[in-house]
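One chain of protein is taken out of this complex; the other chains stay put.
And now, subunit A:
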Amino acid sequence: MLDTLTAALREVLSADSVITDPVRLRTYECDGLTYHRATPGVVVLPATAEQVAAVVRLCVEFAVPFVARGSGTGLSGGALPREDGVLIVTSRMRRVLEVDLPNRRAVVEPGVTNLAITEAVRDQGFYYAPDPSSQQICSIGGNVAENSGGAHCLKYGFTVNHVEACEIVTPDGDLVTLDRMDPGYDLLGAFIGSEGTLGIATKITVRLTPAPESVTTVLAAFENIEQGGRAVSAIIASGIVPAAIEMMDALAIEAAEAAVACDYPRGAGAVLIVELDGPAAEVELQFARLKEICAGAFELRVAADQEERAAIWKGRKSAFAAVGRISPAYIVQDGVVPRTALPRVLAAIDRLSAEHRIRVANVFHAGDGNLHPLVLFDDAEPGAGERAETVSGAIIDLCVEHGGSITGEHGVGVDKARYMPRMFTDDDLDTMQLVRCAFDPRGLSNPGKVFPTPRLCGEVPGVRKGVHPLVESGKAEQF
């Protein structure tokens, strides 16, 4: 089947846009979550939306699943390819099509990197607000699929709050524009964050944000994480909405120190990075209040310029990669808890860590309760990986128990699909599946992601017994 499809793909794409060489295919076997791997059946590199549509139509014709991939930086295996499918890579769709400053918008192709949008408009005093840590390389198409956030989404929101319109290729292969201005259902809102299961974005209209007049970045060092946590609650309670509030614990600081010599205050049990931005007069008043709130900090640093700001952020931004210095292997989690539950959840993580003899470094977006615990282990030690998995799963359970979420920004992908039933009932998941079936009745668009065991579209809810007759007869495949 794939061979026939590949031949057909070569008819609609140039020769160098269809990859079948096994060595080159391996380049695409995983995304940023490297422990899920699959070599794609075939990789295509379309250059236009029409080509993406043509590829999808061929996939429909041959009943072959397809997966879209941007830069491959995702951390939940959302772009994990299918061995029996087509991987549609958007890396040749990298044009900024239009910068429309009077309307504070830019129109870009999906392969454009997040940061490239900001770079295109920075000189005119604008930027693109969502700022995932991978913003230098991650693609805007991937951001749309994952509804990416970033450190500054506490104040500015997520991708979905900054996208005005998307041209998409539907799982039927039609080019359709979803626009916030149009009357009718908010399909744009449903599409963003659907992790490639409702189609592929081929043109994205993003909103540009004027750069704030004033930015103040503060590093506060506390003796322990409880003090840091109390400061976070006090900041929020004071009515300040900072652009970002980040926290790192002692182990995360140790790792960052080893990796990038970020020179955070010695002996800190926790550091807090608080960034205030907005009108200068407002930031000044908020900063005065912030200093009072952080009176318990044993050291308070304030960035005087862009260089010092970068120095404060350096440790935080390098934290994930830095744990490689103190541990041979690690799992990154992405759970969310209500802010007020942070102290209880952190204490519980401590207990889990001691019980299973697995170190956990805590790095998190404290302002919105988004935890990124780094579960450290030595993959050479027998049983350590399993213990780390147990701890990682238990942290997710903690988040759900406290009314939070299994993922704040990394997405469900293939990695957390099995955790979805911990957060949602069968009825919840079946209802979400109605949206899937409306867009993709054949289940060909990024199958196997997000949902644990989706029903075939058209199947009546209820207990499933045995193999579905359509699957048995070879007319349908269970993804």
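Simple rule for what comes next: a contact is a pair of C-beta atoms (placed from the backbone, for glycine too) under 8 Å apart; a residue touches a chain by one contact, two chains touch by 3 or more; residues count from 1.
Rule of thumb we're sticking to: contacts and distances are computed from a predicted model.
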Among "Carbohydrate ABC transporter permease", "DoxX family membrane protein", "Succinate dehydrogenase iron-sulfur subunit" or "FAD-binding oxidoreductase", the UniProt name of the subunit that does not appear here: "FAD-binding oxidoreductase"
Which is it among A:L80, A:M93, A:A259 or A:M432 that touches the chain not included here? A:M432
Among A:G70, A:G141 or A:G411, which residue is in touch with the absent chain? A:G411
In the whole complex, not just what's shown, which of A:N147, A:T202 or A:S392 touches the removed chain? A:N147
The missing chain sits against subunit A at residues 100, 102-105, 125-126, 146-147, 149, 153, 157-158, 160-161, 170, 176-190, 192-194, 210, 212-213, 233, 236-237, 239-241, 278-282, 284-286, 336-340, 365, 368-370, 403-412, 416, 420, 423-425, 427-432, 434-439, 450
